[in-house]
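Just one protein chain is left out here, and the rest sit where they should.
Now for subunit A:
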Amino acid sequence: MSKEYVLKEVEFWDGAMASSQALRQAEVDIMAAYPITPSTPIIQNYADYLSNGYVDGEYIRTESEHAAMSACVAASAAGARVTTATSSQGFALMIEVLYQASGMRLPVVLNVANRALAAPLNVNGDHSDLYLGRDAGWINLCTFNQQEVYDMTLMSFKIGEHKNVRLPVMVHQDGFICSHTAQNVAPLQDDVARKFVGDFEAVDSLLDFARPVTYGAQTEEDWHFEHKAKQHKAIMDSINVIEDTFEEFEKLTGRKYNAVESYMMEDAEIAIVALGTTIESSIEAARQLREEGIKVGIVAPRVFRPFPYDKIADALKNVKAIGILDRSSPGGALGMLFNEVTAAIYTNDTKPVINNYIYGLGGRDTTIADLKQIAKEIQANADAGKLTTPVQQFSGLRGPKLSFFDMESSK
């Protein structure tokens, strides 16, 4: 039986500590991991709790991230509550096994400290890895600060393990900017957190010898389509369980979460859509801009998969212009968030002017001034009722201005 870990009402935690404390309170049975910066402290902290008797479990040091996720798949199939954490290149190496976990419907929890993908090699934050894993069939929860990392990590077990869901869950936080900087976090005490998360109930356990099960069976054109369709329906339907869990969490803590978060949108004329710690900077930029009379609001998908298509459309139905910010090199297209959010807005009767910003790659600092400049460009689009800039622009980049798709209508 593990020792009690007494927590203060408010702790001063970085994102990695917030995550690992939630993993400890969830009483994870197995953590299989290969440490990679900046997810390393999540793993290291859990190993510390284990060594010091604050959690009952096993820590498996694997030879790679591919092996780490493989061990998670096996342990989850055997009937354990399982977790790991990674970033960037390590996440890229896990990709093949991410699809195995979701296809086998194993509720593994993966904390991702979002970080750039090489080359050039980079240890700082952007959303390249988040985007890379988006089609892997995992539920993706996004966080914008350390408190949310703690809250989402606790909730991720409850969501993924729900009998109507049975899917793996990723909790994303910005590498370094969130994972390695500290803010005040109000945690739950161990007994409250444990009661909220609940016990793990194994389904189709490999160790149930009376009812043997084959994991990893092959299907060809005769069955593959039916299995993938059922898996897709499960993740689409999981939004109900996610929202129920948010509601239950609000009753417990008073902290309210939504599938799509809106800030200052009640009277907004223009909106910024983004992910990660940029949300907090954007809120501060919006406060300052509102003193200048620019009514800017912020919309952010808290649940990135399943993508809340209808709720995104609803959140953005009353604005005249929208800037959609992608913190990932799109590699020959418009940003992914731009494409997905724009598709959702298309269902509305309104036709706002929408443009795309590529920003903050490889940990490039995105300042309040940068975001105010972006908001002013969006406001100019709203005033003109059409694009006044190319569709895609790079923000915070040195050198001559880089942009794409200077449409005829914007001249």
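The rule we apply is simple: a contact is a pair of C-beta atoms (placed from the backbone, for glycine too) under 8 Å apart; a residue touches a chain by one contact, two chains touch by 3 or more; residues count from 1.
As a working rule, contacts and distances are computed from a predicted model.
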Protein name, per the UniProt record, of whichever chain is missing from view ("Amino acid/amide ABC transporter membrane protein 1 (HAAT family)", "Secreted protein", "Pyruvate:ferredoxin oxidoreductase, delta subunit (EC)" or "Sugar transport system permease protein"): "Pyruvate:ferredoxin oxidoreductase, delta subunit (EC)"
Contact residue for the chain not shown (choose from A:E11, A:D204, A:E280 or A:D314): A:D204
Contact residue for the chain not shown (choose from A:A80, A:C178, A:A193 or A:A234): A:A234
Residue in contact with the excluded chain [from A:R24, A:R166 or A:R302]: A:R166
Contact with the hidden chain (one of A:M104, A:I298 or A:I312): A:M104
Hidden partner chain, residues of subunit A it touches: 103-106, 166, 204, 210-217, 219, 222-223, 225-227, 229-231, 233-234
